[in-house]
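Only one protein chain is missing from this complex, and each of the others stays in its spot.
Let's look at chain A:
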Amino acid sequence: MDMETFSQDPSTTSKGKGKSYEVEYETLSQKLVEELMQADVEHISAIFGVDSATAALLLRHMDWNKDRLIDKFMDNASSVNVAAGVTPASPASSPGPDRSRRSTRTTTKSLKKAEPAPTPQPFVCPICFDDSQVETLALVCGHKFCTGCWGAYVSSKIREEGEHRIICMGENCSVVAPDPFILRALDDDAETAARFQELVVRNFVASNKNLKFCPFPSCTNTVSCPAAASRSTLTTIVPTVVCGADSRHKFCFGCPIEGDHRPVLCAVSKMWLQKCHDDSETANWIKSNTKECSKCQSTIEKNGGCNHMTCKKCKYEFCWVCMGPWVEHGTAWYSCNRFDDKAGVEARDAQSASRASLERYLHYYNRWANHEQSAKLSVELYVKTEKKMEEMQLTTDLTWIEVQFMKKAVDEVEKCRTTLKWTYAMAYYLAKGNEKELFEDNQRDLEKAVEDLSELLESPIEPENIPTLRQKVTDKAVYVSKRNQILLEDTAQGYLEDRWRWNVAVEGFD
């Protein structure tokens, strides 16, 4: 629609800030997140005058909500301490010698090895019943267990249950082990200690609306995107982000979709995916295409022919329109004389309405599925393309850099097919009108450009036509990229201007 912009600046393929379909965000490594976390811990530690391990327990208890923690702590410090597991619940349940629970600075004490029992009787650990071990550990509550049992318990909680909040093994005791205690209990098990650290970081990230973990397996990066932190922003932006580890780590900050669903809003994408996964569509199909034999209840699909049906199974003869027995129709072999009955008309209308709605859905779904399929095939296309690029390096004087145009074009095709795929979900829910028509014009232009480029990429390569091909592919790829930007830009602008109208109720809209 905006050809002038296009001709003025044909080389803008790089991602610039300020495009209305892009959102500002930042990738944070686990280390950076730990630093953020540490800053909060230090802050609380300084305000409350407690050590950092205690501050960390308090913050985790309050889901890292500093303001709420400060409020509650100022209001009633000891009840917050008990709830967070910093101090034992009731003084009576504390049998150990370590009775300094009123102080919030007790956690360092808990790290000290409990003295071996002064009496000659050896310590018998109540868990393993071993009396040969002398090394014991206890939290502020004073419940003493041998170091071996503590290690096994802490490690099982972390590794098997993925739990970072580790409570004392004592019965009815809800004191939580602070980090230094956990590291001591794990002794030299660096792997479990690292897992623990990861769990703590995950808890911090999950509690913070500005942060989201990269969902790709084994990736430890976090993305910070304050612009999409509140749900209300999701009616105007589609916060697609890419974690810094890999360009394939692309996901949506606003919803659980692991990929780019622009230009479609999160709420609309969710509805669409739900619809596609829902069996109700199969049921719809059956409803609009089949009927049951009124005698044996077999499901019958009528795929043509007259209304005189003979059930294949029970040989019952009936009329497709009125479902009554055929004998009553007398000699009117090819039409049911009850066809215009009120009941008959209603039944027919209901059936054709259901069929029309199904056909409409299938129109969009088939195009959606087709682009998805083609995007997958582009992986194969890429392998083929890579081979072509190698060939080109051998047969021409083109350098590696110069043959990159193929790879770039394949990437562009894949990207645009993802956009196209989602435009069909968008169009399905857009209410009829000029805006929808303009949207579909943009969709059509992009689709045509992508198909042209796709075809070009699959055309045979002859050494003599390489320079022309290169020129054509490069030009076309730039054009495709521009069309994609135009579509995304226009849709995003439409969200900001509240221009789009939906044919269903969409979450967040009136």
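The rule is short, and it goes like this: a residue touches a chain if its C-beta (ideal position, glycine included) is under 8 Å from a C-beta of that chain, and two chains touch if they have at least 3 such contacts; residues count from 1.
The definition used in the following text is that contacts and distances are computed from a predicted model.
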item	value
Complex member absent from the view - protein name from UniProt, among "NEDD8-activating enzyme E1 regulatory subunit", "UBC-like protein", "Large ribosomal subunit protein bL21m" or "NADH-ubiquinone oxidoreductase chain 6"	"UBC-like protein"
Residue touching the undisplayed chain, where the options are A:75, A:171 or A:301	A:171
Per the touch definition above, residue among A:47, A:89 or A:152 touching the missing chain	A:152
Selected residue (touches chain absent from view) among A:70, A:127 or A:461	A:127
On chain A, residues whose C-beta touches the chain left out of the figure	126-130, 148-149, 152-153, 156-157, 160-161, 169-172
